[in-house]
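To start, the structure under review is shown below, and the notes come after it.
Missing here is one protein chain; the remaining ones are kept as they sit in the complex.
Chain nomenclature is as follows: A and B, assigned in order of appearance, with residue numbering initiated at 1 for each chain independently.
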Amino acid sequence: MHRFANPARFLQLARPLTAATLLLGLALTAAGLWWGAFHAPPDYLQGESVRIMYLHVPTAWISMGSYLGLGITGIVILVWKHPLAEVALEALAPVGAVFAGVCLLTGSIWGRPTWGTWWVWDGRLTSMLVLFFLFLGVVALAGAFDERSRGARAAAVLAIVGLINLPIIKFSVEWWNTLHQSASITLRGSSIHPDMLHPLLTSAVGLGLLMAAAVLMRMRAIIAEQRIAARRARLAGDAA
Amino acid sequence: MNALPFVIAAYAAAAIGIGGVLAWSWLSMRRAEKAADALRGERR
């Protein structure tokens, strides 16, 4: 079994890691958002509404990245039946849902004064909404069974099937005519001015660390709950 | 269209969502770990 599979080992790592990701995440997020909200320049076209970018873009990246993590965790569950992977899946899904939800909400709020609408059913927005529903579906499936492992396995299947949505989201703006513009940051470079790009990257790293912190805390909570349930079952067995 | 109310609304929504999930994660962790440690104490 993998060195970190043993919950005790994981917990040894998780405790200092939680503090580190939480503190560093809060610091970088605060710095990036303060910078973006108050010190970065307005956009030549969008004016002040561009400041929503410092929330919307990081949460988009993070929700897509965390769904990739969710899918990989699902594969680990089905192929290796790793107990820690089941915990990770249960922890990732609701946190990923929140980040996806914040992405959709901030995007909608950004769209109204810029595009002139809160929502359109174009390829990008629709596939991001599907991503949000997939997170919710994983949460629901994982909790639908009395036996935690069965729920985790069912949810793992959904998580893996949903992976197809990630390239759809990414390439929606290239494959189809969409209202949402194409990518500003590509392997070839960035079309975002440095004065905006730097606070964006800062807040992205910060929010990513906060996501990690939330997932670590949820994993610790789930592991503790499992220990309580196991101990109670043993105590009840002893008393019988 | 004045962008300010939209910017504020977006930052508020993000603060509530992300702050909320952090608070929930933290509180659920504290509650569960405290209870697990208490049970371990009973064993001895």
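Assume contacts are C-beta pairs under 8 Å (C-beta built on N, C-alpha and C of every residue); 3 or more make two chains touch, one makes a residue touch a chain.
To be clear about the criterion, contacts and distances are computed from a predicted model.
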item: Chain not present in the shown complex, as UniProt names it (candidates "Cytochrome c-type biogenesis protein CcmE", "Ferrous iron transport protein B", "FeoA family protein" or "ABC transporter permease"); value: "Cytochrome c-type biogenesis protein CcmE"
item: Visible chains that the absent chain touches, using the contact criterion stated earlier; value: A
item: Touching residue (missing chain; options A:83, A:123 or A:206); value: A:123
item: Touching residues (missing chain, whole complex) on chain A; value: 41-46, 50, 53, 113-117, 120-123, 126-127, 129-130, 133-134, 136-137, 140-141, 143-146, 154, 158, 162, 165, 168, 172, 175-179, 181-184, 191-193, 195-196
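Everything below uses one rule, namely that only the chains that are shown with their structure count from here on.
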item: Separation of mean Cα positions, chain B and chain A [Å, integer]; value: 15
item: Chain B contact footprint on chain A (complex, rising order); value: 22, 33, 37, 46-49, 51-52, 55-56, 59, 94-95, 98-99, 101-102, 105-106, 109-110, 112-113, 207, 210, 213-215, 217-218, 220-222, 224-225, 227-228, 231-232
item: Contacting residues of chain B [partner chain A, same complex]; value: 1-4, 6-7, 9-11, 13-14, 17-18, 20-22, 25-26, 28-29, 31-33, 35-36, 39-40, 43
